[in-house]
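Missing here is one protein chain; the remaining ones are kept as they sit in the complex.
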Amino acid sequence: MDKDDLLRRLRRVEGQVRGVAQMVEGDRYCIDVLTQIAAATRALQGVAVGLFDDHLRHCVADAVAAGGGDAQVKLTEATAAVERLLKS
Amino acid sequence: MDKDDLLRRLRRVEGQVRGVAQMVEGDRYCIDVLTQIAAATRALQGVAVGLFDDHLRHCVADAVAAGGGDAQVKLTEATAAVERLLKS
Amino acid sequence: MDKDDLLRRLRRVEGQVRGVAQMVEGDRYCIDVLTQIAAATRALQGVAVGLFDDHLRHCVADAVAAGGGDAQVKLTEATAAVERLLKS
Partner (left out) sequence: MDKDDLLRRLRRVEGQVRGVAQMVEGDRYCIDVLTQIAAATRALQGVAVGLFDDHLRHCVADAVAAGGGDAQVKLTEATAAVERLLKS
């Protein structure tokens, strides 16, 4: 997932959230609105996974390959990011 | 959580997602972007909980109070919506 | 999902968690252990959905049909339970 792909996906999520607001505005059936919120959430998580993969493969791997203290910082940050995503 | 409150929250989520796109665009540090995605996801789940509460308290409770087959349909739909949210 | 079915599923989840412990004990590959933890989590969420459905269909629906203040308490509790599950 490269930068263009990430931006395309994020624009799609933004559109999904705007669509949810229009459904609420138009008094659409709650269950249908909830289905769209679930879809937007999944799409957002998909972006997070893509970003995480990219971060692991570049920033974290580069720091590990270079060795030194930065590698430990990057590894700790990566786990903390996963923890935050799991709690969201 | 009334309609105005839901719309305000959704507009805020839309802004958060747009902010995430700007962070990606500006090559901001991945971990910071992931933190914002986790925040947007939590905000979206908060909207879902508010909508679900409203739906339960009105549509589902009204159908149950009226009795008849529609109550069963509404109860089944409510559980299915929870299941979709849990999987998202 | 009746009581026997819930108990059967919970015993299966208990076995899955014990299996995960045995994998850790036997130094099995972390990724395989994580796959089993994801499966146990999904199974646990499935039990929660089944219980929630049952609770909605009986306790909540009965309180709503009876009317009065208990209905509001039960509806508030149901939403709060969904919120806790979403955050777990």
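Each chain gets a letter, A, B and C, in the order it is written, and its residues are counted from 1.
Note that a residue touches a chain if its C-beta (ideal position, glycine included) is under 8 Å from a C-beta of that chain, and two chains touch if they have at least 3 such contacts.
Not measured: the values here are computed from a predicted model.
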{"item": "Visible chains that the absent chain touches, using the contact criterion stated earlier", "value": "A, C"}
{"item": "Touch list for chain A against the chain that is not drawn", "value": "45, 48-49, 52-53, 56-57, 60-61, 64-65, 67, 71, 75-76, 78-79, 82-83, 85-87"}
{"item": "Footprint left on chain C by the chain that the document does not show", "value": "3, 6-7, 10-11, 13-14, 17-18, 20-21, 24-25, 27, 30-31, 33-35, 37-42, 44-45, 47-48, 51-52, 54-55, 59, 77-78, 80-81, 84-85, 87-88"}
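As a convention for this text, only the chains that are shown with their structure count from here on.
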{"item": "Contact graph of the chains (line, ring, star, complete, other)", "value": "line"}
{"item": "Distance between the centres, which are taken as Cα means, of chain C and chain A, whole angstrom", "value": "26"}
{"item": "Junction residues of chain A - those touching two or more other chains", "value": "87"}
